[in-house]
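Shown next, in structure tokens, is the structure this report addresses.
As you look at this complex, bear in mind that one protein chain is not there, while each of the others sits in place.
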Amino acid sequence: MSVSLSGVGLTHANGQVALSEVDLQVKIGERVAIIGPSGAGKTSLLRLLASNLQPSSGQIHLLGQQPWQLGARQRQKLRARIGLIHQAPPLPPRQRVVTAVLAGKLGQWSLGKSLLSLLHPLDIPGAQAALSRLDLADKLFERCDQLSGGQLQRVGIARVLYQAPELILADEPVSAMDPVLAGHTLSVLNEEVSRRGMTLLASLHAVELALAHFPRIIGVREGRIIFDLPPEAIGANALDALYANEQLPAVPTSAAPAPVSVQIPRC
Amino acid sequence: MKPPADKRLGNYALLLALLAAVLASFSFLGIDLGALVSGDSLRQMGRYASSFFSPDFSPPHVRAIGHGALETLAMSAIGTLLAALLGLLLALPASGRFGWLALSGSRFLLNALRAIPELVWAALVVLAAGLGPNAGTLALALHTTGVLGRLFAEALENTPNEPAEAIRLSGGGHVAAFCYGTLPAVWPQLIAYSLYRWENNIRMASVLGFVGAGGLGQMLYVSLSLFQEAQAATVILAMLILVLAVDAFSGWARQRWVSA
Partner (left out) sequence: MLNPVLRDPAALPRLVLTLLAVLLLWPGLTLSELNLVVLFDERNATNMGRFLVDFWPLAHDREFLRLLARATLETLAIATAGMALALLIAIPGGLLASRALSLSAVHRGGRPAWWAQALRWPVRGLLIVLRSVPEIVWALLFVRAVGLGPTAGVLAIAITYSGMLGKVYAEIFESVDPRPSRALLVAGSPRLAAFAYGVLPNAGAEMLSYTVYRWECAIRASVVMGFVGAGGLGQQIDLSMRMFAGGEVASMLLTFLLLVLLADQLSRLLRARLL
């Protein structure tokens, strides 16, 4: 079993309930799409699975281990086996793509190798291979701030492919790409995942992409799993119920970082 | 917003107070400006000043100045480098990464280092470590650590921590997360601050010699004590060139690497 949640609930610090009574089992090698309206708890669920958030209640098993029962060092070892693809990959603007991709393996590298690689990229072929899967090999030595949002998302995917984790969690991985590219990128991701025997959980905004690329679909609404079905079994009624026009609490978007200015005091 | 008439009155009172303070200062110090600009005193000053207008360019003296200038340059550069490393080390707790206690402790240390001027540090270090450029380097490093540490801490606080958080989530250690996630975003700022401090420190390094901490300052002090104005003039010229050169280099480096 790759992922197993039983009775998991999550309440934010401000008292807002993000997830309640979630039960979910995902076997090794499965590919699962999570769909639902915005603010339904998809991101919270993925961050929970990335051991970024600690559940308020219930049991969580990742790759056979309970992350919050482990010591900090053991938990970092577990995290190195899990890859998270962010919707907007948090890459330092001045970092080069090659460094950003190589950073995926920091959990597996020794400190000395990590620091050395910062001065001179130690595994250029590896980074290039990961990037060329996503048709970005020519951007290897560009700086991240010279890429578009969709290219950045693909760099984020390349980073996780390079990390080669056992479990990949993807939070809206193709949201900034045009539909054709989004479909292509998703199929590349799925191919890689099945070829290497990884497990994939991806939240998607576009339902048709989810239905087209994933053999198992989970519908989330108001912090609960509404359905858990193969795509053929999902009818229009189920989708209408999932996306029923209702005022859901909007996701608090993080404000753009203020432009940093170098204020130099004199005297 | 106060009524303008009221504010205007207050401002006039303030200006009057400033004027009174200036007059009080002159009378307290007993400076007789009239006597200073009187013919006799001016003539004396003029004679003293004119003795500086024939700088000594004899080869041995110029060679000695070259060595002094290099020593000054080395003191300022190594002092700044040391301060940048120590400052970064202290800025980590001072930016609130290791909890409240470490934060206030390191802030206090940084403020104390910064509050005492370089020259006082130099006088203290000369007592502790003896005469010579080593004392000057350490004195510069101590004061500059305080200045840079505070600036670095502010820079670190204003840096988004998501990139570092993402590396932590893929299993990276704290150091790796800092180097890959935080450093790429802040290093231009850190470099800019260090360069700016270096500009400042080259000025300070050239005068720390007055209290025995090596460099051009010591040469200037000695030659003035021996009434060798011609030699002193060359040293001042060398200081001027050094300061302007470092300003120019630092300005160019900031343009080239930081604001790109």
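Worth pointing out:
In this document, chain identifiers A and B correspond to the written order of the chains, with residue numbering beginning at 1 in each.
Keep in mind that, in the parts below, a residue touches a chain if its C-beta (ideal position, glycine included) is under 8 Å from a C-beta of that chain, and two chains touch if they have at least 3 such contacts.
What you are looking at is a predicted structure, and each value in this text was computed from that prediction instead of being measured.
Taking the complete complex into account, the chain left out of view touches A, B.
Contact with the chain not shown here comes from a single listed residue; of B:Leu119, B:Ile191, B:Ala230 or B:Val258, that residue is B:Leu119. Of A:Asp23, A:Asp138 or A:Glu191, it is A:Asp138 that touches the chain left out of the display. Among B:Thr137, B:Ser170 or B:Gln231, only B:Thr137 touches the chain left out of the display.
Listed by residue number, the positions of chain B touching the unshown chain are 10-11, 14, 21-22, 24-26, 28-29, 31, 36, 44-45, 48-49, 70-71, 73-75, 77-79, 82, 115-120, 123-124, 127-130, 132-134, 136-138, 203-204, 206-207, 210-211, 214, 220-221, 224, 236, 239-240, 243-244, 247.
Interface residues of chain A with the unshown chain, by the touch rule above, are 96, 98, 119-121, 124-125, 128, 132, 137-138, 140-141, 266-267.
Keep in mind that, in the parts below, only the chains that are shown with their structure count from here on.
Remark: chain A residues 50-52, 76-84, 86, 89-95, 99, 103-104, 106-109, 111, 114-115, 118, 160, 163, 165, 257-258, 260, 262, 264 touch chain B in the complex.
On chain B, the positions that touch chain A within their shared complex are 155, 158-160, 162-163, 165-173, 175-177, 179-182, 184-185, 187-189, 192-193, 196, 258.
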